[in-house]
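Have a look at this one.
Left out: one protein chain. Kept in place: all the others.
Chain lettering (A, B and C) follows the sequence in which the chains are written, and residue indices restart at 1 in each chain.
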Amino acid sequence: MSEPIAVRATPELHFRYAAGRYGSLFLRGLGEGRILASRCARCPRTLVPPRVACTHCFGKMEEIVEVPPRGTLLAFTLVAFPFLDPFTGVQRPIPYCYGMVQFEGTDNTFQYFLSEKDPSKLRVGQRVEAVFNEVRKGELGDLLHFRALE
Amino acid sequence: MNVAIIGCGQTNHRSRRLDVSAPELIDEAVQLALSDARIGPDGIDAIVVGNMEHFEGIHLSDLWAVEGTGGVGKPQIKVATGGTTGSSLAQAAYYLVASGFYRTVMAVGWERLSDSEGETTTGIVTAFDPIYERPTLAGAVSGLAILACQYQAKFKTRAEDAALVVVQARENAARNPHAHLTKPVTVADVVKSPLLSSPIRYLDMCPTSDGACAVVFTSDPGDRKSAWARGVASRHNHTYLGDVAEGSADFKHTLKLAAAEAYRLAGMSNPRKEIDVVEMYEPCTWAALDWAEALGLCGPGEAAGLWASGATRLDGDIPVNPSGGVLCTNPIGATGLVRVAEAAMQVRGIAGARQVDGVETAMATGFGGSFWNEVMILGAKP
Amino acid sequence: MKPVSILGVAQTKHCARRDDANYMELAFEVIQDLFRKTGWSHDRVDTIISASSDFWDGRTISEIAIQDPAGAPGKSASKVSMDGAFALIYAAARIASGAFKTCLVVAHGKASEGEPRAIANAGFDPLFQRPIGIDDHTALGLQARRFLEKRGMLGSVLAEAAAQSAAAAAKNPNAHRRAAKHVLAADPLHEDEIAPDSDGACALLLGEGGPVELAGFGCATDAHQLGERDLGDPGVLPRASLEAHRMAGVREVDVAEIHDASSAQTLLWREGLGLPERVALNPSGGAMGAQPGFATGLVRVAEVCERLARGEGRTGLAHGMTGFVGQAHCVWILRRRS
Partner (left out) sequence: MNPEQVEPVAVEGRIRIPYRWPAGRAAGTFLSLLAAEGRLVGLRCPTCRRVAVPPTARCNSCRAACEEQVPVGPGGSVTTWTLSRRTSPPQILALVRLDGADTALLHRLIGLKPEDVRSGMRVEAVFEKDRRGSILDLAGFRPAPAEPPSASAGKPAGGAR
């Protein structure tokens, strides 16, 4: 026998991931072209995406605030290798750039696509702004990418 | 209660082990560990097992695995925490013995990354938030590339500096029959290898391996060669990757905290001098630099110099990964346990061609999840 | 074992679908409820052990979702990828080792987000059992038939046991309200004789000096292939039970809560645990009243703890299970401190 016996299968499991109340609010905000954050007045912390638990005191984040769709790029990468996207089961289109962006007035970073495809044109500390799709549906894809302001 | 490691077994880790089923692969490591510990299957009171279900597509993987672990009729507890799975198994086995619940516990970790036909990244992508993070993330590779980007920006480190880590790792792996990648590489090879996720290139990154590891922990080692657990610590991290570097402004925060706690438990005031060898969980070259600094092996921004000086070599004054480390061998669910096993072998003086002279104290680390870290310090005495 | 006691318990209401809460929010809800009941807060928690399933959550390293609500950042935490009753062993060990004083234990499950039968199928070995198309319900059917035939019982005993569980669940405000029909689901089991797929979470706080202590536990794993076991027997359950009773130095308990995935298991596990008729079994309705994934066994512990704390008996037994038709069992004996 040329190759030892093996059993092959490509199971496909379907999920309905609940966005939760805070996430639902965030996605609705994106649909309106707005970036919403949750705020803990005690700590104080303002975080995107909004969520129920503060990252400092782990208590309830009571307040939802809108933050400007601009921020600072704190890290980035150009993804250049092929791999299967678990959502589609086929190869994710490459190359693409994404980065960690700290929105103005927030304390954490948000991970999302960058419009720039050449990492040599990006730098840590760069100012960026969120670009929204014209047609929006209240989903993450309403946010197209971040583009450099300088 | 004091806890000692008395037996370690690991497979010869390879890119694919098509000749054995998962339980049979596990059995290889289990038999070696039992034989090293000089005990029979009846000498094991409980088993802790772990692997990551989506990498093999097997839910409740502990339940089929009993055919290999020897868990039928015994307590068997599954601990699975991502990259830290192996180190978490070691910690769980430690606490189960230290509590007095069981006298002798075997930790068994395994992964068959070839079962997902090279698509390990696909499984790792699913570790992160399905709505916010999965669309952008490219597995551990891009997650670590974000760390590397920040490290590079902060210290102006060159790709050539980071490459030294894997050059040395491969040299060490050539002395380790269990290592997966043993072919020597040069700095030029590394910086010319294909770009995965900037600044990480193919040779900067750990491989995907098939392999298993088993380690026997006991409170009653008798006259067996033992490595005693002297400092066990773990520090966890946030849910979202975008929060991980918040406040501390770096990705090594939890490793610093875990190491400090482990040093405190082991009663160490100068770990750089008191630790004889480090088995570090370094999934990529850049992380090794960042984390050597977190462990206090050198100051901020000095790690490249540490490697360049030869201090981290087998004959240096702070050898790092005589086994070749994760950069040469990475069966994920076993990887952290291999670090513990290698550290224990160093303390027990049975590491063969990769043995460092006169090891009294060894440290093993584990990395996983959303940048959380675990540390175990082993010593020749309790 | 060194004295480890339960300082407090909390559970969510269990139901078919919690669209309003993602995993983080579900964990937040139950942990905050636990703190409200006990007067504790995150800064007094030393370590965290969670229980959840990567396949159920559709997420590798499923515990990442609950790091923040559990207050894990900066602390030592770990995850047992089994039912919460097993996770409790690790949590108790962390305290009994002397390394930690208090441990937050949290388990969650949301059947509504995934496909429970397809996920269960992926839990059988991929060479012999999975290709046949078996799942948790059909495995329960194989077990129920063998159980009935081995004892020469009629199927009506399954319906009677299910009716008793349903009556108990009707009095439990946290139980999963469902309209299961008496139609065949996995012969000889009817839909109402199989435990529901629920969303829910459970949390408890371990430490020293609480009203109820963990007196003993036992745990054992059986062979994986269904055909290696006699499904009409309780398998390794008596072994786990004996060990728990021995460690606790307890011969008989006053109340018991078990994970019964079918009404056949209600009868079979009762037999395997050697519980006499006088012992109240599953006053909450048991898993037949709500089965929130890996939280199911921890809910049993919480239910027993609450009853003992209220003075309804002095000793109790809680049972958790992982795997199909009882491949792995965990038995806890709890005792009210006098």
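Keep this in mind: a residue touches a chain if its C-beta (ideal position, glycine included) is under 8 Å from a C-beta of that chain, and two chains touch if they have at least 3 such contacts.
For clarity, every value in this text was computed on a predicted model and none was experimentally measured.
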item: Omitted chain - touching chains that are shown; value: A, B, C
item: Hidden-chain contact residue, picked from the options A:R16, A:R42 or A:K117; value: A:R16
item: Touching residues on chain B - with respect to the absent chain; value: 17-25, 27, 41, 54, 56-58, 66-68, 70, 72-73, 112, 114-117, 119, 122-123, 126, 130-131, 134
item: Absent chain, residues of chain C that touch it; value: 19-21, 58, 113, 117, 126-129, 131-135, 138, 141-146, 149, 184-189, 222-223, 225-233, 235-236
item: Touching residues on chain A - with respect to the absent chain; value: 1, 4-25, 27-28, 36, 50, 52, 64, 84, 86-89, 138-139
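Definition applied: only the chains that are shown with their structure count from here on.
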item: Chain contact topology (line, ring, star, complete or other); value: complete
item: Centre-to-centre distance between chain C and chain B (centres being mean Cα positions), rounded to whole Å; value: 32
item: Centroid spacing, where centroids are CA-atom means, of chain A and chain B in whole angstrom; value: 29
item: Overlap residues in chain A, where contacts from two or more other chains coincide; value: 9, 11, 15, 17, 19, 23, 51, 53, 55
item: Residues of chain B engaged with two or more neighbouring chains; value: 57, 123, 126, 130, 238-239, 243
item: Partner chain C, residues of chain B touching it in the complex; value: 1, 21, 46, 50, 52-55, 57-60, 62-64, 66-67, 71-82, 88, 91-92, 94-96, 98-101, 123-124, 126-130, 232-239, 243, 254, 257, 368-370, 372
item: Complex interface listing, chain C residues touching chain B; value: 1-2, 24, 48, 53-55, 58-61, 63-68, 72-82, 86, 89-90, 92-99, 119-120, 122-127, 218-224, 236, 239, 322-324, 327-328
item: Partner chain B, residues of chain A touching it in the complex; value: 3-4, 6, 9, 11, 15, 17, 19, 23, 27, 47-49, 51, 53, 55-56, 74-81, 83-87, 92, 96, 98-100, 107-113, 119, 123-124, 140-141
